[in-house]
Every structure is written in structure tokens, then in C-alpha cells.
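Here it is: the structure, laid out below.
Removed from the display is one protein chain of the complex; every other protein chain stays in position.
The first chain written gets the first letter, and so on, giving A and B; residue counts start at 1 in each chain.
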């Protein structure tokens, strides 16, 4: 967190005028090497988060509540809070459906004391993105009303089946809320309906938000975050993409057991001769999927069959969420040594830097402290090792494996065999 | 962009050759490989699918492989490979078959069969006076720059050899007698091209001259293409070359394409200019990779600005107020910039100047076109300018996407072109060129003295329909059509008016 604080060491709205060229500082020699290595470190830090596999709620229904009150016109985030919120929200929608393909999302907006529905609860990311784009034309105005927004979300989440998790994500930029009734009653009803609320505050911590988060999440108030600056904002938002862990307390309070969901796996049909109507949009299409229960044609998955209400997915959609359940272990950095046993990265064959003798290491560390005054030392072996298979990777492969691939290349490529007879070449 | 230019020059030349010459050319696998690299991508796919397929292919099958909106590329590709006689139509144009000579040679190139030393024979014995890569690079740069300096008119210690001067004269790039040559309009245009295009221009000229000198053009072409496939830094022996090719070696030495220690030595080294003959424009490096390389090269001497490297990484920055800054010390680049920029100050590592109306007009008088100036500036633009252009483009795309702005109806995808140079400068250069062309002339025929208005209207409408009408005036009952359209209009008039009588 230390590195994320702005130039003044505090909140973004405390800064006067940020000059983008001030951030990059050169050392005496005029080289930017120090900055580059510190950026590399920062990248690494992202993945030091907790990756113990929890049981998570994979099938989620979430309502995103966006604050468009007059406080969103502040210019502490560039160009102003409202437009950066909408840009980040569009990215969030994309990521959310990418990581949770069988979930659904709805969008509500708080403006002028009322809550309005912007986008219906659905599993189609494109319609959400289009509605968010249309939201840019709306000027932020008036006061936000938390209670109205929560009531509306509750209504949207009422008909959700019991095996889905119900969540609300509120992006709140004001310090007040103007409600028509008692908000505490609303909060209690949320707890009864098993809706979990998380809040991202843009200004400062508001007591009612903290209480809301605490009560609906079984006493855990870590889901309320207040942003420091733009990067931190993005980070908090993307944290909401990963499914919530089901805590022990929630287990005890809810039913004693998990749910088994009935789903259909349609097969694809292709019609080259003549098109037929699809049952979701009543449009003529060539080919599509056939619901196994009612045999009606659907154009796109995942979706709920409009005729028989059976949830239809492909096995690939489930596979997208597997990496949350079996996350990749963080790689451990190899300490600085004189001699290493690996010269090249296992994944991309790039050459590692050579080992340094202790004397050289001392000299380099002293130089770093003198030049950049950094207490942490940037000297690194650039090798990151998987704890299972002990294979070394470079920082780029490490980031790639954890961000995109979710496989450990070493564990997949090297298998221990029970016996090792060598086949003669002639046999092939 | 420049690779497209040289490709089109070479392609035109190759397509102009008769079929017999092509058949002889295709006996050499190196030539087949080089020509294969010059054809459009869809044609490459067609050829490759026919190489290992003994039977000829039905044209209908070829059609089936392409989606409707790729039809245009298919037509273009087929036209090109037909013109190069790589494929032949048989059975009344229903079937396409691959030239058997091409097929065998290409297969040999891919599988390592009989190549007949087409890829050059490396020397077995050690060279006592072995040369290394930096030496070859400097040698090539020196030779080439000498030629260009001579064209620009700077003072030189050693002039290019007579052969070179003769060639320049034949190519029309310079005129006059030896010792008092001056540059022509084409010469100016030549200067602004990039190295690859320049070499090919000279080589094509050489080919034309060679034909008149009784040198076999097939041999010459084979040697040129073989040079393109050689490895940099290795020495090759003369044993594989024919008489003609050995003679060529001397000339090529003068251009800096090969290095021979003495004219009698039995081995030669190709330089970078030769090995990049058949390559496309070099793949662009990303800023990260370029930065890494730059950090590594910090120790390299900054004086040795090689012409070969100066084309890869540009060094020219242009501002929107027409001021120009070039981070270079190469006298050649400075001399070329002097042609159209008013240079003001010169520092140890940089020169400053301004694009003024006078300086650009001066260049335009000498025959350089606005397109060439713009192309030259784009090619030599500093990487930062390119990055700035990309950032602007990305911002614009993002903005349009977020606000659902679509380009105006009818505007093509070019709407989102990458603009490296500031658009004000580009447009202004074009406007200055337009200033020169205030009068445009056309040859044609003026029709007047019609008997009545109906006749005039009829013929006027017809001429407009077929697209040959250049000017017409209703009140004076006159119109003007192009030379080519006269025949058609006259015939039509006779038809119509005869009927009336």
C-alpha cells in the first residue's frame, strides 16, 4: 500500500495539481533503471495476495449501484469522478463476465434522490456496456439515496434462485444519503434476504456504509474500501470480480448444505439449408443450440431457456471458473546467490542475469542506497520458482501464468514416472 | 511503404519478361524462393497448395476456398501469378496448373534436393585475411554513401568509379559528361527513397544495360536473387559462378553489395546491403525492445552513424509550427534535408531548420513531389513521433467508441489512419504543391456550332454518361471532350443524327 499513496503521501483529492512528469525521477547518472525495476517489483506484489482455495459462490447475481449525485462532479479523479467511474464500470463488466460466465449483472443509478434502473439483470455483457455508454450523457445531479437503491436491488434480487449468491456493489461518492425511511430496517431486511453488500467509497469513510457492510457480511468489514487514487480504485473494483468466499459463519446461518443446480448442456446444430426462428429473440438464424428439455432453439449461451426455464450452459463456461477453485500457487522468489543452477527461463527461454558474488552484491546495494535512497533493495535474482516443481521462471512468465494462463508450465510439462526404461530408437 | 515501392518496380520488370525467360529463371531454386516472397499473400497460399499436389486444380475449387469479400484479393493474386507464368490455364481456362519447372525447383528449395549451387557455395578453406561484420558494414556504408554524396554534390576525396557514373547517366539520375555531372529531377526523387528501393532502382537499370551488353539477363537475375539468400559474414567461393556472374562481381563491388579483397581473390563476402535485398520492410520494434537495445548500445560510438541503421530508427522531429529538428550527424542526411528544408543551426549532435514556402518550392521546382517529401519524413521520423501518433489514435478511437460516434457514412476505415506527422504540416506541403499547378491542361476536342439546342443536349448527356466530358457551356452551346472519347461521341452523333434525317 505504501507505494500506492500519491505524491503527497495521502489521498488523491488532497493533491493540488498533479504533473505527470514529476512521477518519473531520474537518478544522478540520468538512467531510469531504478524506476523500471521498481515497476517490476510492484507488478509482482499484486500476486502476493491470498490464494488459499476457499469455497466460493460461483453462480452469482450482482447489482451494480452507481452514484450519480452532484458530488460526482468533483475533479479529483481525471477528468471527473463520474466519467472515470463509467469507464471503469465498463471494464468491470467485461472482466466480470469473463471470469464468471454463468453469472448475471444488473445496473442501478442513484441520482436526485431516486434510484433508476439502467440495465436489467441479464447475462449479456454487450447490453450492459451499451447502457453504461448511454449513461455518460446523464449529468450528475442531486443527492444520493442509499435506501432507495437498496430497496430496488432487493427487488431485483428477489427472484433469484437459492443456489446463486446475491450481491450488491455500491460505488459511493458522497458523504450523505437522503432516505425516505429508516435505512436500518432496510439493512435488516437485506440480512434476512441473504444479500451481501460491498461498497467502494470515493471520498471518505461513511459510518452507515461501514455498518451496512458489516451487518450483511457477518461482521467482516473488509469489503468496504475507500480509494486513495485512480490505481487503487481500479484495484478495488477488480477485487469484486473474484467470487466471494463463503465464510464459515454464513454456512452456519444459512441452510446446512450447499446446493445442487440442475442444468442443461445443449448440443449445437448447424442449418445451412434454411434458417429457423430462435426462441429467445424470434429472429431468423442459421444454426444455434437446442435445449435438451424442451427442444427449442437458442442462439447464444449461457442463458436461461425462455421456454422451460432450465439453465443452459456449455462445459467450457464452467471450465472458465475452475481456476478460482484451483488457483495457481504463487511463485517464490529465488534469493540472490553467487551461482544459480538455471540460466534460462523455462517458459520463454529468456536468459537470466548471472549470479553476483557477495562482494559485488554489497557494492550494488550501497550504490542503490546512495543514489535513490531506497530502503528496500532492488537487487533481485529475477528468478521465480514454483513451489511444487521447482522450475524457475522470469517475471514476465510469472505474471503471464497467474494472470492469463492459470497453469504452471513446469508442473504440466514434467511428470515423474514410476519406472524409466529407455526405448530403443529403432522401435519408432 | 517503401518496400511496396521496390516490390512494384521489380514486379513490373519481372512481369514484363517473356515466358521463355521465366522458364529459364525458374530453374534456379533461389530465384523461385525470391519470387515467391514477392507475390501477394493469397497467391502464396495458392502456390503452396499446388506444389505438392500433382494434379492441376479446377478454378471452381479455388473459388470455393475464398469468402465473398475476399474476391478482390483472389482476382488480384491470380492476375499476378499468371503474368509471372507460374501458373497456366488449361482446358479453356477451367483448370490451373503449376509450371512444372517452378514446381521442381521450389520443391528442391524446400526439401534440399538438387539445388545446383543456387544458394551459393561456402568456402571450405580458411580465409587468411578474414573480415568481420562491422568491417563489412562500414565498407558497404562508405561505398553507398560515396555514390549518394556524389549525387548531392558534396566535396569528396574519392569519386565513385566510372562504371557507376555510367550507370547513373543511363538511369537518368544524372546528366552531363564525366567530371561535370549534375543531378536531374529523377535523381532528386531517387535521393528521397530508402536504401532498399534505391538499390533496386540501380540494379534494374543495370539489368537493362546488361541486356545491351550481351550479358544474359537470366544469369544476372539469378545472381541477384542468390545474393539475397546468402548469409551475412560468411565467405563464398567463386567456383559456383558463371562468367557473367564473375563479371558482375566487379560492378557490384563498386556499389558496396559485395566485398572482395582484390579483384583476383577467389572468395567474396556479401554485405548487409546484399542480404537484405529480398527482405520486406524490417519488422518494427516495440518501444520496450528498442529501449533495451539502446541501453545495451550506450557504449557504441555515436559518430558512426551508419546509413544502414539510420533508416531503421529515424531521427527527425517536426513540430506543428513547421520547425524541424534532426538528431543526426550524417552529412548525407543533412545534405538531403537541405533540399527542402531551410536549415538554420547546426549543433554537435543535431541540426535545426524550418520548412518554409521558399524551401519547399525550391524542392518542387527541382521535380520532387509533395508525396516524396512526406514519405521521406515519415520514414525518418523519430520513434517518439510515431508513439505520439499512436497515442492520439488510441485516444480518438476510445473517445469515439465511448460516445458511440461512428465515422461519417461512406468514410472508409482510413478514417482511423495513423498520423505520424502533424496534419497541418502534411496538408500545407500539399497545398504548396498545388500552388505550382495552377493551370492544368488536357488535350481534346471542342464541339461547337450545333444546329439546335436538342442536339447539343443529347450529345452533352451522352458524353457525360460515358465519362469523357471535361467542360460544357449551355449558353454558348459548346463542350469539350477528351481525345480518347472523340471517336465514341462522333459515332453516336452519326447514329442519332442520321436517323433523324
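In this section, contacts are C-beta pairs under 8 Å (C-beta built on N, C-alpha and C of every residue); 3 or more make two chains touch, one makes a residue touch a chain.
Heads up, the rule we're going with is that contacts and distances are computed from a predicted model.
J.: Pick from "glutaminase", "General transcription and DNA repair factor IIH subunit TFB4", "Ribosome biogenesis regulatory protein" or "Ubiquitin-conjugating enzyme/RWD-like protein" the UniProt protein name of the chain that isn't shown here.
T.: Looking only at the record, the undisplayed chain corresponds to "General transcription and DNA repair factor IIH subunit TFB4".
J.: Could you tell which one of A:205, A:316, A:357 or A:390 touches the chain left off the display?
T.: Counting the whole complex, the residue in contact with the absent chain is A:316.
J.: Considering the whole complex, which of B:221, B:258 or B:370 touches the chain not shown?
T.: Counting the whole complex, the residue in contact with the absent chain is B:370.
J.: Touching the absent chain in the whole complex: find that residue among A:158, A:175, A:284 or A:348.
T.: Per the contact definition at the top, the residue touching the missing chain is A:348.
J.: Just one of B:70, B:134, B:153 or B:176 touches the chain that is missing; which is it?
T.: Hidden-chain contact among the options goes to B:70.
J.: Touching the missing chain, which residues of subunit A?
T.: The list for subunit A reads 55, 57-59, 162-163, 255-268, 270, 292-293, 310, 314-316, 318-323, 325-326, 343-344, 346-351, 396-397, 400-401, 404-407, 409-415, 417-423, 425, 427-428.
J.: Since one chain isn't shown, list which residues of subunit B touch it in the complete complex.
T.: Touching the chain left out of view, subunit B contributes residues 1, 4, 29-30, 33, 36-37, 40-42, 44-45, 48-49, 51-53, 64-67, 69-70, 73, 109-115, 117, 119, 122, 124, 229-231, 278-280, 282-286, 288-289, 370-371, 414, 417, 427, 430, 433-434.
The definition used in the following text is that only the chains that are shown with their structure count from here on.
J.: Centre to centre, by mean C-alpha position, how many angstrom separate subunit A and subunit B?
T.: Using C-alpha averages as centres, the distance is 49 Å.
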